[in-house]
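Yeah, one chain of the complex is gone here, protein chain that is, but the others are all in their spots.
In order of appearance the chains are A and B, and numbering begins at 1 in each one.
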Amino acid sequence: MLDTAPISRKSLFVPEAARILDVEPLTAREKLFRVSLNDRPLGHRPCQFVEVSIAGIGEAPISVSSSPASSEIFDLCVRDVGTLTQAMHRLEPGDRIGIRGPYGNGFPVEKIIGKDLLFVCGGLGLAPLRSLILHCIENRASFRRLTVLYGAKRPSERLYREELAAWAKDERLDLRETVDVPEEGWTGNVGVITTLFRAVEVDPLETVAVIVGPPVMYKFAVLELLQRGIMESRIYMSLERRMRCGLGKCGHCQMNGIYVCQEGPVFCYSDVKKVKEAL
Amino acid sequence: MKTLVLSKMDVPGLVEALGETARLIGPRKKEHQFVFGQITKPEQLALEYPTTILPPSRQLFPNDEPLVRLRLDDVAASREIVEGEKTILLGVHPCDVQGINILDEVFSDSPPDANYLTRRSQTIIIALECQAPCSPYNLCFDKGTYRLEWGYDLLMIDLGDRYFVFTRTGAGEELIGDLPFFRAATPADREALGRARETQAGSFKTRLAGPVNRLPNALKEAYDDLLWEAVGRRCLSCETCTNVCPTCYCFDVADEVELDLVNGTRCRQWDSCQSCTFAEVAGGENFRPRPSERQRHRLFKKEVYQYEKYGRSACVGCGRCSAQCVASIRLNEMYNQVLGG
Partner (left out) sequence: MKPKVGVFSFTSCEGCQLTILNLEDEMLDLLGAIEIVNFREAIDERGHEYDVAFVEGSITTPEEAEEVREIRERTKILVALGACATLGGINAIKNRHDLHQVRRKVYGDGAHHFPTEATQRVRDVVPVEYEMHGCPISKREFLQVTKTLLLGRVPRPSPHAVCTECKTAGNVCLFDKGICCLGPITRAGCGAICPTYGGDCVACRGLVDEPNLASMIEIMKSKGMSRQEVEDRLTQFNTLEPVDLEPHFSS
């Protein structure tokens, strides 16, 4: 008989109730949900995620998009792609959702203190990265230069547009944007995100880069960063995989032997460059 | 550890006695094969079986296992479902006991899975040693899993007209407590045990072209081998190999709703790395789109990834995946290819 007395007998799958305080459409496909747990602050680190659920519909992993400093209320930015996310888009302030987590390793903020930070994000990648960017802005004195490169497919698909406008004027950081396909009124850059690299100045020895974007983006972005002389051990990325449990059990998120839900989603390039299923 | 003897004539009595103390699960005949199922009458028990379709570990990790009771109108009313009842698994072969040991390790790993562990902590295992290999595909001799060192409560070894019985745990001893069917082993029984084990050892054969401890490395060297393409061309992605595996534990989670549209259950279903959508994410990206990559992942998860994480293989050599694959994809043949045999 297996002696399991010392371990907790509580099921890992029971969600905590959380209330939606506010819903704000960011684009035609993404909505921002301001959420609060009933009994406690979420207590997340940047780039961690939660399993969001709606009873009868299902569960999905969603990044926490807000700063770790204030997690009584936290943000989830959700694109409606399938079962859970579409159902979520129908919810309104006052409605409740289930939350498990936070899960994942989150970003090792202690390792980047005193560095130049270069954030590279594509599309929905801004959702998780925003938690880190906000953390850095709030702790501005701990870092040197803050540069944010953001690429979206179209101007109308840019997330957090008001915030981007504010960042553009903010002295504390340098925001550069590009879109793949321009629309009327767009006066900014056009082209894939790697075109932005050329315009930014980097101090290769002092720069830490963080990449979050769609799967196709990573290879190109890493190549560009390496060419600029940034060290492999200073390139971080958050990787997406299918996730069912977030607990290192269900197997869906495995990337070779690595459980992305526990050991990730944030990885250092030097740790995953030899992991064949990673990039 | 006690050494006891149980006459085969007393097995029906034992079955009845055990059935009164717990849910008794054992091998039963199904058509020309065998399955683990509840034993309510002694004649249902078929202790002399080669192997079963599904392994007994699936009793501890059932398909469609309910995890959370849901109220669609109130998330706060979600309640955990952690179930377990006193269960005896009788007649479990050594490879399958070791399959359960592996699931124990995985589900106890942080964070521990209460659903599995609660069921497990109420389960007593009465193991039964095999006298001969059960199929042309099993690797239990190469893997050393045809014998058993731990993970069981009682172990039975067939001596012809009687079973030699080792007790391993207090729970096992308590179970047979003062049941009248067991007597202490005599020197003659011990001698018979020695002979039985000798015959047993002689009947198993090496099937692999090299030592199993070379497998992790040999597989890694074969990561880009053409073997996977060849296997992938034949594989039907039917998921049988993983569903019948005693150590596979991948799952999916889905909600089931009652017709009142108010009550529901969040359940986990067996899933498989062989399914074509297993590693697909929203946006359509599939991280293992090809059957060849999925087959490679299956073998690597058994022999490389778990070896790196837990210092052991996760293949107990039961042979089920090979025996039941409709496309005749044989694990032993794949292993031999990478071992260079």
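We adopt the following convention: a contact is a pair of C-beta atoms (placed from the backbone, for glycine too) under 8 Å apart; a residue touches a chain by one contact, two chains touch by 3 or more.
No experiment lies behind these values; they were computed from the predicted model shown.
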| item | value |
| --- | --- |
| Displayed chains contacted by the hidden chain, counting the whole assembly | A, B |
| Residue touching the undisplayed chain, where the options are A:27, A:83 or A:156 | A:83 |
| Residue among B:270, B:287, B:307 or B:335 that touches the chain left out of view | B:270 |
| Of B:157, B:235, B:253 or B:338, the one touching the omitted chain in the full complex | B:235 |
| Residue touching the undisplayed chain, where the options are B:101, B:138, B:243 or B:265 | B:243 |
| Hidden partner interface residues of chain A, rising order | 56-57, 83, 86-87, 90 |
| Touch list for chain B against the chain that is not drawn | 30-33, 35, 37, 53-54, 63-64, 72, 233-240, 243-244, 256-261, 270, 272, 275-277, 291, 324, 326-327 |
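Simple rule for what comes next: only the chains that are shown with their structure count from here on.
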| item | value |
| --- | --- |
| Interchain centroid distance [CA atoms averaged], chain A/chain B, Å | 39 |
| Complex interface listing, chain B residues touching chain A | 67-68, 70-72, 74-76, 78-82, 104, 106-115, 117-118, 120-125, 153, 169, 171-172, 223, 249-255, 257, 261, 264, 266, 268, 271, 273, 278-283, 285, 287-288, 297, 300-301, 304-305, 308-309 |
| Residue ranges of chain A touching chain B (in the complex, touch as defined) | 1-5, 7-15, 17-18, 38, 53-59, 79, 81-82, 85, 96-98, 214-215, 240-242, 244-245, 247-252, 254-257, 276-277 |
